[in-house]
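This report concerns only the one structure given below.
Note that this complex is displayed minus one protein chain, with the remaining chains in position.
For clarity, chains are labelled A, B and C in written order, and residue numbers in each chain start from 1.
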Amino acid sequence: MAEDNQNGKNGNRLGLLERVKAGVKEDVQSLKTDLPAKAKDQVEHLKDPTKTQVYTSIFRHKHDDTPRNRALGVLSNVFLHLHPAKINRDAVRYSYTWGMGGITFYLFIVLTFTGVLLMFYYHPTKVQAFRDVLYLEHDVPFGKLLRNMHRWAAHLMVIAVWLHMFRVFLTGSYKKPREFNWNIGVLLLVFTLLLSFTGYLLPDDQLGFWAVTVGTNMARATPLLGHEGPFGHMLGMTPYNDVRFGLLGGSIVDANALLRSYIWHCIGIPIVASVLMIVHFWRVRKDGGISGPAPVMLESEVKEPK
Amino acid sequence: MDWRQLWEIASAPDNVPIVGMIPLLAFYIYLAWKQAKANDELIGELEASPAMAKTHHRKSWPFRPGWSKEVHVWPFLLRIEFLAAMIVTIILMVWSITLSAPLEEPANPNLTMNPAKAPWYFLGLQEMLVYFDPWIAGVVMPTLIIIGLMVIPYIDTNPLGSGYYTWKQRKFAIGTFLFGFIVLWISMIIIGTFIRGPGWQWFWPGQTWDHNRLIYEVNRDLPDLFGIASNWAKAVFGAIVVGGYYLVGGFVAHGLFRRYNPKDYKRMSLLQYSIMMFFLLTMVGLPAKMLLRLAWHIKYVWITPWFNV
Amino acid sequence: MPEQPIPEHDPIVTRSYALHYVVAMVILMATLFWALWDEGFGQRPWKAYQQEWKQRYTAFLGTARSKSEHTVTDLEKNPEYQQLSQAAEQADAASKTRKNELQKQITDLSAQILAVQNVFTDKRAYVNYLTYDIETETSASGKESKKKDLEEYKKETWTVEFPDGHKEKYDFRHLEEKYNELKDERTKASAELGEVLKPVTEASTKLSEYISDHMVDLTPAQIDGLKKKTADWDPKIMQINVAEANIVDRCESCHMGIREPLKLTAASMTPKGAKKPDEYAQAFTSHPEPDLLKTHDPEKFGCSPCHQGNGRATTSVEKAHGNYEHWLWPLFPKQNAEAGCQTCHAADMVLVSGDVGWTISEGKDLFRQKGCMGCHRYEGYDKEPEELNSVSQQIKQFEQQKIENTKDAADLMKQADAAESNEEANRLNDKAVALRVSNSKLDGRIQQLDFQSHSLLQDMKKVGPNLKDVRLKLNRNWIPVWLKKPTDFRPNTKMPNFRLNDEQIRSISAYIWQSSFTDPLPKQKTGNAEHGRELFETRGCLACHSIGEGDQMQGGTFAANLTRVGEKANFDYLVRWIHNARQRTRPYCPYEKKDIGPEDYAKKGLPYVFDLQHSRCPNDGHELQVQNMTVMPSLRLSIEDAQDIATYLMTQKKQEPSAYADASFMEDPKLKEEGKKWVRQFGCAGCHEISGFEDEGRIGTELTFEGSKPIERLDFALFTEVAQRGEREPITDKQDLARLPEGPAKGPWYDHKGFFEHKLAEPNIYDQGKIKSDTEALRMPNLHLDKEQIRALTTFLLGSEESSLPASYQYKPGDTRRDIQEGWWIVKKYNCMGCHQFIPGQRTVLMGMKHYQDIPEQLPPKLLTEGARVDPEWLRKFLSNPSLSTTDTNRNGVRPYLAVRMPTFSFSDNELRKLVRFFEALSQQPIPYIPEEVPTLSAKESDMARSLFSSTAAPCLKCHATGDPQHDKIATAPNFLLAKERLKPDWVERWIIDPQAVSPGTSMPSGLFRKQGSQWVFAGPTPPSFQGYDKDHTKLLVDYIFQLTPEEQRRVAAAMGRTRASTAPPGTGKPASAARMAASGGGSR
Partner (left out) sequence: MNCRKNWVVMTGLLCLLGLFLLVGCNKSEAPEQTSSAPEKAAPAAAATPIDPATAASISGTVKLEGAAPKGAKIDMSQDPACKGANMAETIVADGGNLANVFVYVKEGLGDRTFDVPKEAATINQEGCKYHPHVLGAMAGQNIEIKNSDQTTHNIHPTPKDNREWNESQPPAAAPIEKSFAREEIMLPVKCNQHPWMKMYVNVVKSPFFAVTGPDGKYEIKGLPPGDYTIAFVQEKLGEQTQKVTLAAKDSKTVDSSFKQ
């Protein structure tokens, strides 16, 4: 517009005004016709949100029941791509799988979530630990529920891991080519128990204190490395330098033990366990998905080694 | 019958998982057994008629030609996974609302708890403390369990039974595992939870946990039974007994294994076979030692200046 | 494989999970809502309490308000009120017109200000902006031009439209002026309005003050305030949070009424129609002792430090009260609520204010009186032996120090002699000198400690009698009978029942008998039993001892019942005991650990004399125990009186001593060793002095922190399960069952209270069903306590906790309040409260006796203001010798007219010091006391005072003793001559103005003086010489009393003998002869 005016200075004053008038009129006219059309168009567009750019940027394919899109639904999803697009028809049978591996993983997620929330309220010090738990119980909104869920999920996870291992053994799923993954699984079982055990001390109550005392007292008797263990003396083990001291950061269960168990519980073991989990899941896929249900094999079909 | 005592034990918040685990385990064993039975029957049939073996789809579930052999993960698997997640969430929430996690008195090193129990999943090991010195029960045994579990895939040479439930084709493997898991691990936990009361004494279910109960028990060492007094003699004697156990037991086991499991025996290399034998004998050694302790009050078999077994 | 029909369609693909999902979803959502509900309500039961509170309290306030209104209506009838109300109305009326004018003016001005302000602020903003621009402009020319702009702008005019419609134009300067002018005006008007309203507000304040001053309860307005507060109440958690002590108490979330200003009882909070108060009603009561909350401000103390429980918890009553497993500090039971006091006030024998009838104090007393501390250590109780120990340790240390100092000094001096320079030598010499001086200081300290140990030996007391004297004192045959079951002989004895078997009795009695002294006793004459009875009943024996059994019993419970003493005691010994209970047969040397006899003295050629002045061991010079370790004092009776009393006591026996079965086995030396074993086993030496057991330790557990012992450490033995489940009451013995404060167990009693109560009711209860040998069995004897005593002791023990509160919360004052704390231990130790009243409302033993019902003036004086009354130096003298005389001791020093006798306790210096400080501190008197200077009276004033003193209207000498034996027979008040040395003048003045306020119930009447203006004048007719005297009459009298001489007193007494006392003629002040004094004294009768 400013430019128009500038130009107008050189030309006819009246003409300029006319042109401005005409231009404005045209603009108004275009608004009158375009707006309703665009609005209609927009409504049409919004009727199917799956076609919007925002939607398609997130979901890269349609969600209808075509086999292609079903497969894409799994493969293009970062959370779901652990799964193959298609699996053995009987592998969805719960009676075979028991679903314990998945439940364990789900519980791990629940524990991580509740655990992080609990960490907001907890200080791993002798003075505050017990008070913080009381505070959680009595003051924090949903604090009690949070703590209960964390605790019970931990117990449930131990049971789920055991059952998972039980199922894997019974279906012979550790056999070739899954030997290594079984080993990863055994390690994960150990870490699950250690996670639970290290968490036991954190409320700093009698229950945890004595459970951990009993537990770590065994470490005294470690052969060679414990001061009460076989040959420990000969290697110069005392209560102040043996493996138990290393575990507790002291000769008794005290502030250092609390801190160590907190760090193992919240940082050390979860990281290691997560890494192992990734390997575990990866290997499940790479070893050919879950083992079964496979067609039964007959003795007669076994190819004897030479 | 002291029902109240029983209820007190069973309803202790930290014991509830165990109480829940027992029926859960029973259910899953039943589930596995049912499928194993169906598969075993199918195997029997197929072995009987090679013709059928050629055409059969080889699963105990019904199948019709034309049904797809593979299904889409989405939605057929994921719907089950989501459902499972929901059910677990529900269980967890209800459990958390109705039952509070235990919180006892602030830690007090001067006040010993009686009984002082480890977390329930370690009670099997704690129970072992009765029969073995801590270095075995607390250190050697867990290590052996872990290693033992890890070597399983490498010593199990049986190619059958991979990916389906069966009993017929894997009698030895499954029997051994059930023995280890159910008898030695789970039942020890149950004993540790329900049976072991104050002073880690044996209380039958329904017996009152009397803190003042005294029992009379004199534990002897095996060498003493034979009147061996000298320390060196004891050490040598113990070594002989333990070594003897492994040798004689190994020989007996060898005889049995060779006779009843000839194919596996044939398939196994020497290393595989000796590792299996070591773990098998060690595992059987546990109840043997327990029996010695419970029936004859024998504390140690092998006494040396550095360690006792 | 059973053939099953194969379905047409693939079930895996066709099967629908819709139903599963619906069900799971419904349940999941339900669970989520459940979790929400649980968080909002399930975990917050207090919300229901607060709802209920709102309704009930509102209803209660409704009735309270109508009552209050009633009172107000009554009040309003009062002329005083009406006068005030009239004044208020008048003030209101007077100010009305002016008030209205002013208010209108202010409104107008405000509107005008607003109008001007609208324009002014805008212009000012622009001016400010221009000014800033000028200030920051750098070039001079620019500055100039901008200044011009500003000037121009300021000259512009703008229109202001005023609220009344007229417009006016202003330039900037005038606008500013106008604005300020209007504002000034408004301020002035407001000030004037305040001035005008002042009388009105004053009058109405007076009116409302009158109402609140004259209302016992709250005024209707206050109640309305409460009502509004309640109505507006939104449920919220109520909490007290004291970070420094880690207190978070939310008790008031349910106990909403605790701090309400009205008294709320469970009954008053019960809804109409309900029969019993429900849990809400019980929760809503106000605190039963609001005064306690004043000294223990809940905002600082919270609730749980006193009551315990889990102050944070709000999820259920059990949780909040801490009545669940794993909570170490459960709420103290209602019956033992006072246990909470002990957690901070363990050092107070008497809880600081108004300690009358407190269970916890009763428990503290019982712990001492029953001799519990003989077997159980408890911080603060019977601490003399420990202190003695530490004193001797210190002495050793100091002596060591001295030796070192001497050595060092010698060393230094040697160095000095060899020093190179004079400065160096001087420096070293100075050091050596300093060491020598410090040695002399150490000598002083050692001396002090020696005195201290002398005192401590004197302070050490035993609950039971000295058993070294049994041969001298007792009927031999009686001993086994007594040991069998002491309560059979003396139902209320302190001696507990040890459940001894016959063998134990035989050997114990043999040991005690054979290890006793055999020194001969002087023979005593039989006295007059009737006179003895009179003395026994009037001299004050009954403040501690009792006599008579069952309903006939009278006297105190502090010491033994003496009814049957004649059956067991030897008359000669009894006389010696009554005459001076502290007299020992032989002194004991703690250093040599042996009793010292005349032979030891003879060896050194010393006379066999041992008492507090001769307390050094002849063998080694160590401090001896020269007194019997009893708290029984000497009543300073003559030997004849002692004989009379002993004779009387001997007559009370129920059977002849000879009727006891022969017990000559006690002479059997074979039993002695066995007996020694049992004496040790049962800890007899905890309460008795027994030969060979002088240094025996306590046999029981320490109880200082018994209440915080984990429950697992309390051995319920075979009753653990029984107690946890409360299935049955294990005590079957009827007598013991009756001791349980809450009766037989009805529910679980696996807690500290249950343990203590059962243990105290039947101390061997936890042996029941157990097989133990005699040496293993529980040793605690049955103390045959009653319900109340057990409740008190349980309360005491429950409160004996290691407090988790910071030290600043413990009551351990360092100022004079500490003197009070220490004093009470001594007061209770010697049962001073059996005779004297220390706290208003406290009943002494003597007050309860029939003998004093008609003659309360014969009771020992009340000591409510003793510290303010007497000179501390005098008090110390009096306490060490209450006869105030070295020769004439068979009398009371201050109140010879009282039959009851202030005994000589032979307090140690230590205790004297503490007692004097105690009395001073109790009355908040400064220490040291500097006596007030009493002005010397002029002759005229003396005359005036004398005339008043002897007037019939103020017949002081009618009651007060004068020293004239004739007169003193009927005297009921102390001699004025004592005043000068004994009393504090300021107290005397307060006393004569209103004696009833100082010592309620005293014989001295109130109303002798009245206030006339600012002057205290005598209430009765005054002698004419008082005309025109404008000083306080009280002051005059006090000064006179403090200057009274014996001669003057005689003169006054003589004056009183004559009929109407006007004035004694001046100049007759010659000392009256003794004969005349006697005559005139007689004349007053």
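Everything below uses one rule, namely that a residue touches a chain if its C-beta (ideal position, glycine included) is under 8 Å from a C-beta of that chain, and two chains touch if they have at least 3 such contacts.
These figures come from a predicted structure and were not determined experimentally.
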Sole contact to the chain not displayed, among C:83, C:406, C:952 or C:1045: C:952
Given C:189, C:269, C:412 or C:921, the one touching the chain that is not displayed: C:269
Which of C:253, C:308, C:1002 or C:1034 contacts the chain that the document leaves out: C:1002
Residue numbers in chain C that touch the chain omitted from display: 18, 21-22, 25-26, 28-30, 33, 37, 51-52, 55-56, 58-60, 62-63, 67, 70, 268-273, 854, 856-857, 952-955, 958-959, 970, 972, 995-996, 1000-1008, 1019-1021, 1059, 1084-1085
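Everything that follows uses one rule, which is that only the chains that are shown with their structure count from here on.
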Winner on C-beta contact pairs when A-B is weighed against A-C: A-B
Rounded Å distance between chain B and chain C, as computed from the means of their C-alpha atoms: 67
Shared-contact residues (touching 2 or more other chains) in chain A: 89-90, 92-93, 134, 137, 144-145, 205-206
Of all residues in chain C, the ones touching two or more other chains: 10, 12, 35, 38, 326
Footprint of chain B on chain A - complex, ascending: 67, 70-71, 73-74, 80, 83-96, 98-99, 102-103, 106-107, 110, 130, 133-134, 137, 144-145, 147-153, 155-156, 158-159, 162-163, 165-167, 169-176, 178-179, 182-183, 186, 189-190, 193, 196-197, 200, 203-211, 213-215, 217-223, 226, 228-231, 234, 252-253, 291-300, 302, 304-305
Chain C-touching residues of chain A, taken from the complex the two chains share: 89-90, 92-93, 131, 134-135, 137-139, 141-142, 144-145, 205-206
Of chain B, residues touching chain A in the complex: 14, 17, 20-21, 24-25, 28, 31-32, 34-36, 39, 42-43, 46-47, 53, 57-59, 61, 67-78, 80-81, 84-85, 88-89, 91-93, 95-97, 99-109, 111-113, 116-122, 125-126, 129, 133-135, 137-140, 146, 149-150, 152-154, 156, 158-166, 169-170, 173-174, 177, 181, 263, 267, 306-307
